[in-house]
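Only one protein chain is missing; all other protein chains are in place.
Right, chain A next:
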């Protein structure tokens, strides 16, 4: 589930760290995608009109395959080179969080039965979605699909986000693609969100830069990790009554959790009985990952007949659509990818002379009357009277 409220914290404190851009401007980028999370997303989002999971004739779920197939195609169409990363064994620290999720699922199941009794269709749908569970079979089918598509995947020894971050850190890929904000906490220089959303949503890609987030917050990486633990991560509870604002203020003042604890009024802020924050920190700093330098990522031509066999015969997809999709894949593989200038030239800090800075300072002084609103209106050059 990532870090509680982190995207808002970054949005409020380091606005420049988040950039929205059209998916088509990411062509030529290699991106490591958290597969497990994406599959979960597909099973929730890719549904029939009546809210039921997509199924083939034999009643087997196909939502995950449908999502994987079309959303991957969408990325490839836009010139992105995806590599999927699957979760391995969850870290022991996550057992608490996982137990909570199982508990929630049970609750949802109970609520669903209740809803069924009174026949509240909307509620049934809602709880149905909460009941979604990605089974090992779903994962295996997705891997099979990726293999046939010629899209590479990596099996992480532990958390997929951590492996994505490691790949991005090592420069193997441009960014990590996930919705989970803890990908940043794991040290991914760039996180892309909304990458696997459907075209219909018209959701721009949101690109979050770790470095700019740190600069905006004025934190070091170690302080940032401690902040994330205070905000609430998957690996340990957070302290009651400490919200984002207080967490930031505390880290600013005390720099790390140890010092915060020394100065904490434990009556107002009861520390959870078992609070393995050190282990959680260790997990973020040195997660169990496969050394990215040993991973070879290669995009290959799709196995068209294999895909037809698997998707059409076994899973009841439309043959025409599958073949069309394969054509698109092959075409994109063949055409040379457009290079990007930023991989040749280095971005240097703005050389805009002091005048620019001064104007900004003036603007701040002028308050709301500044030039920002003019940005929109600047479309019209206005003749002088």
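We take it that contacts are C-beta pairs under 8 Å (C-beta built on N, C-alpha and C of every residue); 3 or more make two chains touch, one makes a residue touch a chain; residues count from 1.
Following the convention adopted for this analysis, contacts and distances are computed from a predicted model.
K.L.:
Going by UniProt, what is the name of the one chain that was not included in the view, given "Rab proteins geranylgeranyltransferase component A", "DNA-directed RNA polymerase subunit", "DNA sliding clamp PCNA" or "Ras-related protein Rab-39B"?
P.N.:
Looking only at the record, the undisplayed chain corresponds to "DNA sliding clamp PCNA".
K.L.:
Spell out, residue by residue, where the missing chain touches chain A.
P.N.:
16, 24-25, 27-28, 333-356, 358-360, 362-363, 371-372, 374-375, 377-384
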